[in-house]
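Take a look at the structure below.
As you look at this complex, bear in mind that one protein chain is not there, while each of the others sits in place.
As written, the chain order gives the labels A, B and C, with residue 1 at the start of each chain.
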């Protein structure tokens, strides 16, 4: 048995198949992938990696399994899946997910291959575990898959606490010890035992508060959009394909972006934190509904149109349209007076937090500081935005007389 | 300048009038008053005192004043008020508040006297501060009183974090550093500066989650009700009056309860944690509306009636009817797009949390373990409760055939 | 199984005999005994109790037993002993230990009685455990007794971390998780496994740094000496005997001291933190060796002599002579290259810390602020102190010309 010191869970004991998986190149790669990607440009201490998070998820899975009385081969499978659940992540974690998924097709297939091949596959087979089954657990399939990926999964419990610890933002401090201990199976579905409505709510609230403060902080979104744009250029202008990209770590990608002519400017901006700023920051309600359903190509079309209208280089306009807010935790199961209920049936908080999320749902148009006014004006016109409220304060505060007139 | 080590804020620097107030008997008494009263019977680590909390409130007040640019005599007054804000608390803090206020009349007058008399008054006058003005600040009056007592007061910021630290329940971990720094005055009203809707929400959420988990935990409520009952008996059967009670510390009251024949049994039960249990735990909706507005006498009448009906000693029935839930934080002011808004106008969370609070609002009837069934049955009948849902699971689980029939 | 939330170890699961012991009056009494006695007059947040500490010791004992592979009845015994280890403590914990032991004889016999009688005895027998055996374990006897009381006991591990957490002084933050996990038995003796010399040193260092900063802080020593003196008067002037005292909790003793004429002045001083100050603070080297070995009567004789010489009331002079410094941890066993060695054989730190402890070993003479000079002068003369270095700075700084001459 190996004991690893962790800044969140203190000591993590690792044993059996997990112990052997630890030494595979696939898992070691996660040491070099930041957990929160560009969020570290907002919170400088947020340099934790997918590797330590994977250890944390494994640790909480072990505790959950013990509480649920799951042992033997069954537990081994869940533990392996917990440790491996992020092994398919590309560089900068979720930052480039949309990009690589668009280009490589389903993420799930990719994880299947990753677990079947290479050293991970060999270790799994050595321990008489079928890679296919582990991949299904990673995808949250089946009774036990819910522990790894689902409304009450240990992934969420670890990342909330870990991200809070490393950013210094206290909102993610849930009572993971209690949550893990109170997990139970009712009719094959994972639920929180009687008396845990508040615990379930606290999980929901933690994510609802971490979202705008950390995960969707405007500067994190801007830098992520810049990174995504740069990486698209890399894929278009070099022999790097989406599959290769997916297997890189952060250092690989940084190095390629620096050394590729087409991406060197974005790379410099990211390195020096010389970022684009918001030309437009609009509630999505203001936006013609169609844009959300738009495919990637439509969005690029909008960007080009805005750039043309504003008379600037197309590389200077980024249109950032986040997906419709979702709230997985709202369907968490909780036992109330002996019955299993979905949290959203039970808690008035669910609806309120969903409403809050929608009210924070913003479309952004970003460009270099010098062109904010021109780009903002064009974007309002091209996207047909309701002008009132659409331009962010950075622009508004610096409005010259002309724009003031324009806005009136 | 004196530096005091605090387990929450690390180092607290204390100076000027506050430094001198620290040595007064009135403030030193707070060392012997538990911050959370009987909550320590649920959370054994929750033994922090009003004294350390007062230091914490003073510390946050100093930070707030610095951020607001308030200096000199004006700052001295607020600092004194912050340090003294709990000086009027009787033993077991809020546990006996209702009792003493009922008997002594307005709390406010009492604080006025306390600050004007004795060593506190002498110290204040030595520093050219008028006790009357400080008492007004303690009561939250005037522009600067809001810092000490109001929707965004530093009292709340300290107790949430401190209670979380000492109970081990993480829900109270707000970002007090940010909150204090973002305070601003708009048209004489204390508000959070632009961009702090989430900060305001986090404060609200913290209290909403701490409430059922800590402050209104059923065992804390039961033991508090027992302590209140015992103290009433003490006032009735000895020469201790409400005013004397108010000046006691926890040790005084414990000793008197132990040595008074009429209260020795309650005292033993509290000492040995041999507590009453819930015979009824009913949503207040189930209850004839009138009971909430009932005065103390009506409630005692109900208790006696239930006891008679159940054939038990009246001392074995406690009816606990909490006040209508309130949510001070819902009217916090936040600057949004340049305008000051009340949080409830801005955040869908306010309504949801208020609804959640109402749904957790419970009336309790408590009695010794051996008589739960009889007392529960009588209480349902006397109070005219809707039977369904009114009896708590402890009773229900142990129901004999008779009661099962009764419930059907 | 019951789960208790603890501010240090987060969740403590308690089961079996320990679960039942929890509800005994003997254990519940520990809720009302401060862990650090008068230390809270120096560190206002240090209000933790023997009860939460007992839970922590139980928790670490469970972890140690699991690591050592001890199960069944054997483990039950150690767990019971861990939970009960402080059940014999009187009010204010160690503060009055010397006093009660002097008067009641051996502490050990007392614990034997406590565990055999009352509800604790009944619970133990219900679980087929012999009170006698548990009392031996509490005394550190036998192979497994070392876990509860010995150089590497879990008592020490809990109190260092807990006292650090509650005082805010970081020096006690040892790696208890590692220490507990690395415990092993070699030839029936408890030792730390190979590779843990630093771990053992860290335990030693933690206590060496906590000692002067917390446990023997001069203000804690003064207030403890005042409490001891008051309690002696109580025993002399009332029907309270040492045995009754030993069964009191803090509230009992506070109340008795307040209501007894002979002790009311000391009580007032402690309540208002209006403490004696140091008239003399002398390295013990300066002191005629004999004083250390002196019995209690000799010390009282000295006090009277000083008071007479200074012309003050004998109640105004306290002579505080701490015992010769000891360092239990210096004999901790550690496995080094396969052999068990005592830490003092292995680590140069042991000697250095011992030397440091001796250099901090101070005799104090305390009296009310107004008489420091007179009492200090008399004490120097009566005790035959080397004048240079004997008077504390408080006195020295306020020296008038006369005393300056005297000192020259």
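Following the convention adopted for this analysis, contacts are C-beta pairs under 8 Å (C-beta built on N, C-alpha and C of every residue); 3 or more make two chains touch, one makes a residue touch a chain.
Keep in mind the model is a prediction, meaning the values are calculated, not measured.
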Selected from A:8, A:174 or A:343 as touching the chain missing from the view: A:8
Contact with the hidden chain (one of C:98, C:122 or C:352): C:352
Contacts of chain B with the absent chain, listed as residue ranges: 3, 10-11, 177-178, 181
Residues of chain C in contact with the chain not shown: 169-171, 173-175, 198, 201-202, 205, 209, 212-213, 337, 347-349, 351-353, 355-356, 359, 389
Hidden partner interface residues of chain A, rising order: 4-8, 10, 23, 25, 28-29, 31-32, 40-41, 43-45, 47-49, 51-52, 55, 165-169, 250-252, 254-255, 258, 271-274
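Going forward, only the chains that are shown with their structure count from here on.
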Chain closest to the middle, measuring from C-alpha centroids that were averaged per chain: B
Interface numbering overlap (same over half, different under half) for chain A and chain C: same
Most heavily contacting chain pair (counted by C-beta pairs in contact): B-C
Junction residues of chain A - those touching two or more other chains: none
